[in-house]
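Yeah, one chain of the complex is gone here, protein chain that is, but the others are all in their spots.
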Amino acid sequence: MLKRVHFGPSALPFILVAPQIIITVIFFIWPAGHALYQSFLIQDAFGLKTEFVWFENFEVLFDDEHYLGAFQRTFMFSILVASISMGFALMLAAMADRIVKGAMTYRTLLIWPYAVAPVAAGALWVFMLDPTLGIMTYALGGLGYEWNHKLNGNEAMALVVIASAWKQVAYNFLFFLAGMQAIPKSLIEAAAIDGAGPLRRFWTIIFPLLSPTTFFLMVVNVVYAFFDTFGIIHAITQGGPAKATEILVYKVYNDGFVGLDLGSSAVQSVILMGIVISLTVLQFRYIEKKVEY
Amino acid sequence: MAQVRLDQIQKTYPNGFKAIHGVDVEIAEGEFIVLVGPSGCGKSTLLRMIAGLETVTEGTMSIGDRVVNDLEPADRDIAMVFQNYALYPHMNVFDNMAYGLKIRGLAKAEIETRVKKAAEILELTDEQLTRKPRQLSGGQRQRVAMGRAIVREPSVFLFDEPLSNLDAKLRVQMRVEIKRLQERLGITSVYVTHDQVEAMTLGHRLIVLNAGVVEQLGTPIELYERPASVFVAGFIGSPSMNFAAAKTADDGRTVQLGGAEFALPDGIFTDTADRDVILGIRPEDLTLAAGNDSATTMTASLVEHLGADTLVHGYFGTDRSDMTIRLGGFHHIADGDALALQVVPEKIHLFDPETEKRLG
Partner (left out) sequence: MVENRPMVTLISHIVLILGVLTIAFPIWITFVAATHDAVRMVQIPLPLWPGGMFFENLEQALLKGIEGATGLGVGFMLLNSLVMALMIACGKIAISLLSAFAIVYFRFPFRMGFFWMIFITLMLPVEVRIIPTFEVVANLGMLNTYWGLSIPLIASATATFMFRQTFLTIPDELLEAARIDGAGPMQFFKDILLPMSRTNIAALFVILFIYGWNQYLWPLLVTTDRDMYTIVMGIKQLLEAAEQAPEWNIIMMTTLLAMLPPVAVVVFMQKLFVKGLTETEK
């Protein structure tokens, strides 16, 4: 924590932390606190009277079927994005770990989508799956399937899932590969001598030893799906059609900025805060500890 | 050059742990003093207190005529060589040595003169001066660390186990170099090590520390020939001194161990009649007796051949303490052999069983 060798108290450390603390207080803590406070209030239409109502706003929200729908959708969305992108990345990492030469070349070729903004990823995929002009729509048409995500809610969800997962494969690949390369070769050799073939070695030795990485990536991917995908939704489906792709983070924005329902937006923000806090606590408490061999 | 004085120096940590229990030492100008002891005995702590890297809880620390308790390390006119060298990895050798001088505002020309002079003393080439630490070998890094200390031309040199990270051969070589260096420059030096060979060869005087207490302060030979306690006796000398619980005879002229009898020297020990003692004999002080009629016979249980010496482990008579003797050269001895031994009475050490202090 604190180095054994350190400087004693003076004015200097306060000056050093000041910039970060000041910005943190003004732009993080104060607004978060404000949102928290507001979520416990009801304001009348004219903003004249405010009433402290404890958790009533939360109850109202959870009664709202639109909100519950968004909640459900977000969970499903994040599970899909996490599993698809992690599964794909795991397979590629396993292959790359297996070959001795060229692993780093493949890594170079596979990691750059990390740099692509979610909006851009969305733009790419909405272009390829455009109902009239998309190249993939054309291919699907050839197979007899009519794709139109502007009308079909499930297809819209599929579109955003694919766009989100596509981008995340790079990140997951990087960490899976690093995790696999950190496994001592001697363990794998011992397993081989014991008679285990490549597939069995993967599932009984490599994968279990990869579990810290896997858990870590699960949390990161869920957080990504919850928050970083805003750009994708906003750019290509705007939560539609008919709210089929309205996830929680989009709803906060939509209700607050577009619908100007500040109260509901504040409450939703607080709930999202709660989710992030639990995920972060989960990450630090249980996962960081397990990272040792 | 200055003398260093420690007056009743104590160190207690905030958590209550008392690391140093009251040390009084006067180090003369130009003296090479070695602080030696096992891990955790407080020798590094004491050194760091002289340096100013640790605070003194009680007592007075003086360098030269100044009391330095409250002075920052930079103001004490000391220089330190660290165990891990502590070279700034991103600076080349020249800059490493020049850093302290630069901060003190010395002129560039003066800095260059000093660094070049130190490099010459340490046999560092001009080319090496341009290299970064990671491009140097362990021994070279060690020299750079010393160079950094030399250019400061301080009153006191402090060494914190500087040779621990070197391999055995290099250690011997560097040991000799350090000794030559100190003799040439004549700067008061305080040197910390856990290696008693280093201590014996380098120090004008040694301070043996045990759990924050000074066990003995004296020249190497004093410590070897007249150790003040069991601890010092066992610490100095390798293989270490043999100890066994024994009893002196009624007339106080011999000490008995499991049936074997050793003659005590005249006039050295007092109050040695008929009492329990701890008998101490160094392995190298037991030699093979000429005839077979010695009163001290050891039964051999294990023999180790080192080439230059032979180590024989065994026991005396009915006493089952494991004793070791060192015989020069190769001896053909088998397990179970009875060896007739002799020892010069002056080489016998007796210690009180309770205080573990030397008797007489």
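First chain written, first letter: the chains are A and B, and each begins at residue 1.
Please note the rule applied: a residue touches a chain if its C-beta (ideal position, glycine included) is under 8 Å from a C-beta of that chain, and two chains touch if they have at least 3 such contacts.
Bear in mind the structure is a predicted one, so any value in this text is a computation, not a measurement.
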Among A:V60, A:I79, A:I111 or A:I183, residue touching the chain not depicted: A:I111
Contacting the left-out chain in the complete assembly, out of A:F62, A:F75, A:F207 or A:F227: A:F227
Those residues of subunit A which, in the complete complex, touch the missing chain: 2-10, 12-14, 16-17, 19-21, 23-32, 34-35, 38, 88, 91-92, 95-96, 98-100, 102, 106-121, 123-128, 130, 132-135, 138, 166, 169-171, 174-175, 178, 188-189, 192, 198, 201, 216, 220, 223, 227, 230-231, 234-236, 249, 252-253, 256-257, 262, 265-266, 269, 272-273, 276-277, 280, 288
On subunit B, residues whose C-beta touches the chain left out of the figure: 51, 53, 72-74, 78-80, 82-86, 88-91, 99-100, 103-104, 148
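One rule holds in what follows: only the chains that are shown with their structure count from here on.
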Between subunit B and subunit A, distance of the C-alpha-averaged centres to the nearest whole Å: 61
